[in-house]
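Below you'll find the structure I mean.
The complex appears here without one of its protein chains, the remainder shown in place.
Up next is subunit A:
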Amino acid sequence: MIPNSVAIVGAAETTELGKIPELSQIGLHADAALNAIADAGLTVRDIDGVATAGHNSTEVAHYLGIVPKWADGTSVGGCSFMVHVRHAVAAIEAGLCETVLITHGESGRNRVGVLGRPVFPSQFDAQFEAPYGVSIPPSRFTIPVMRKMKDDGLTEEQLAMVAVVQREWAAFHPRASFRDPITVDDVLNSKMICWPFRKLMCCLVTDGGGALVLTSAARAKDLRQKPVYIRGAGESAETPVVSQMKDFTSSAAFRMSGKLAFESAGLKHSEVDHLMIYDAFAHLPVYGLEDLGFVGKGEGGAFIAEGNTRPGGKLPLNTNGGGLSYMHSGMYGMYALQESVRQMRGTSPAQVEGARVSVCHGVGGMFAASGTVVMTNDPG
């Protein structure tokens, strides 16, 4: 990809966020899509590419009345939207379409009109994990962490600090689900879910959606919003079953996706002003910081605990409060992208002054897949 060839020109979340019993899942996709298209100053008629996950792209395109020239139904979990951004850049550069809409909608809390999770016998999960009583994400995603604690010195207190710091960021956001300050003791004394994970180390379960509109940088100049350029991007995948992750202290998918993103962007880590790392659980920012190369192996927990990522710290991380405090519908990646866009536009309630480069990193499944987007407001 060519750095800055494509820009995000429209971005929005659903009108409401949190508890939305009056909309089904497809309704959340559409609400977010219409908001993002309006944000761009465009109409549905201007959209000729559609990408989505959760629902298939045909259904979303039809629901919105779009006959697309390009459609992408890549559905690899919560990072699907980072991956869609990368694919959309390729499609626009190749001339397959001009203006891409990426949608997310998920009735995570009220479960209105949702898809069931498909399980079929030939999946490794159904034969080699589910029979042992792993079911919901807190019982799966957390399994590697005891190994990381022993091998890399990650502590329960450091994991608790991830939640504490992100709550500090959430306090800036009127739309965040949880905004009241918490302490390490609050986190460690909250309900035990799956040892060593307490409730406050686990993401929320909420309803919501979000959408992005992307077009060529040349066309973006004539549109109403300050363009947010895609400077680089990466994606990867490792394993659908967490037990087969090669190294429990580091994600191969994170490392590959991050490497591709930085290489394509042609940027150094020191040039990054703002960072989002998908935090379904408190250990993910630790793995992300290390696997993307912002800190050395085994240094992520201490880096957060020492305050480097909190308001006023040198590397603002998860400035919306993340999946732990802002919202988490199930496929949270879209909300991380929305906060990166706000930061690059200069409109976040937790604005990092003068931020020019934002890295937005997502995970899909339980360390199964990954997508990373590097954004900038500097056309270069």
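What to note about this one:
Methods note: a residue touches a chain if its C-beta (ideal position, glycine included) is under 8 Å from a C-beta of that chain, and two chains touch if they have at least 3 such contacts; residues count from 1.
Here, contacts and distances are computed from a predicted model.
The chain not displayed here is annotated in its UniProt record as "DNA-binding protein", chosen from "DNA-binding protein", "Rieske [2Fe-2S] domain-containing protein", "Sulfite dehydrogenase" or "ABC spermidineputrescine transporter inner membrane subunit".
Of the listed residues A:Phe197, A:Tyr287 or A:Tyr326, the one in contact with the hidden chain in the full complex is A:Phe197. Residue A:Phe248 is the one among A:Tyr229, A:Phe248 or A:Phe262 that touches the chain not shown. Only one residue from A:Lys19, A:Arg45, A:Lys150 or A:Lys268 touches the chain missing from this view: A:Lys150.
Along subunit A, the points of touch with the absent chain fall at residues 121-122, 124, 126-136, 138-139, 142-147, 150, 191-197, 241, 243-244, 248.
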